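Omission of a single protein chain aside, the complex is shown with its protein chains in their original locations.
Take a look at chain A:
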Amino acid sequence: MADDLSSALRELADSAASPAPTTGAEVRRRAVSRRRRRHSALAGGTVAVVAALAFGLTTALGGPESHRRPAPQPAASLTAPTADAASPAAPSASAPSSTEPSPSAPTLAGPTPTSPTAGAETSTAPAAVAACVVTDLAFSATNEDEKGKPVRHLLLTVTNTGKKKCNLYEYPYVKFPYARAPIAVIKDSKDAPATLAPGEKAYAALLAGGGHMDTYDTNTVPLRIQGPNPGSEPGEPVNVSLPGQVSFDDGARVTYWITASGLALRFIMSS
């Protein structure tokens, strides 16, 4: 009977039981030093974000004026030669950050986030509707796990807060500081671009991973939206607050933007 299988397995497991190779204190020490390393990495990431923000501000505020008045902030000089910025219209996304490679040239490792078929999908969207711009969108993230359990399943919600319909393309482009690649998309979740009337919402499910390597603990995710052209440069990141600290690892996945929240979640809830 199955109980015999249980006892055979127990014997096997007992024969393989081996004493702890070190002490609990040593385990705690390793955990603490790992946390310290991660925090210093996080601090570095924050510097990059602050610098990028500062640069964005100078281009946004400065316009032609920034030629005359080189940005005084030392933070801005870290990222880009603001004083020489030729065109006031140049999007600040083109500013190379010293720590994070430009998203246009990601050194991809692992699953490729871009979709080869995006071009075909794009043409199905009503041409009259413009792509959403990030300033007309509001983002939020909610926890889909039971209370008390580690947060692994998140639902990203985007609301069109503008006054016109707009199209939302592809999937949330989420790339953490120092990450080699954005969080990979779940290809099966591919859908037509979401057309959002004012006040309408779209969703994407975000799986933080679990049990994989290269963990990154954070309480915000830098999210960018993508344009209609496949492989085009994603826009500026928006920092979306998470419901508390979430540990991401390289098993993290995201779905395409989908107009049904339940459908989006279905792609990750079994993981």
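Just so it is clear, a contact is a pair of C-beta atoms (placed from the backbone, for glycine too) under 8 Å apart; a residue touches a chain by one contact, two chains touch by 3 or more; residues count from 1.
Methods note: contacts and distances are computed from a predicted model.
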Can you work out the missing subunit's protein name as recorded in UniProt? Choose among "ABC transporter", "STAS domain-containing protein", "RNA polymerase sigma factor" or "Phosphonate transport system permease protein".
"RNA polymerase sigma factor"
Candidate in contact with the missing chain, chosen from A:G210, A:G227 or A:P243:
A:G210
Residues on chain A that touch the omitted chain in the whole complex?
1-6, 8-25, 27-28, 30-32, 34-35, 148-150, 210-213, 245, 247, 251, 270-271
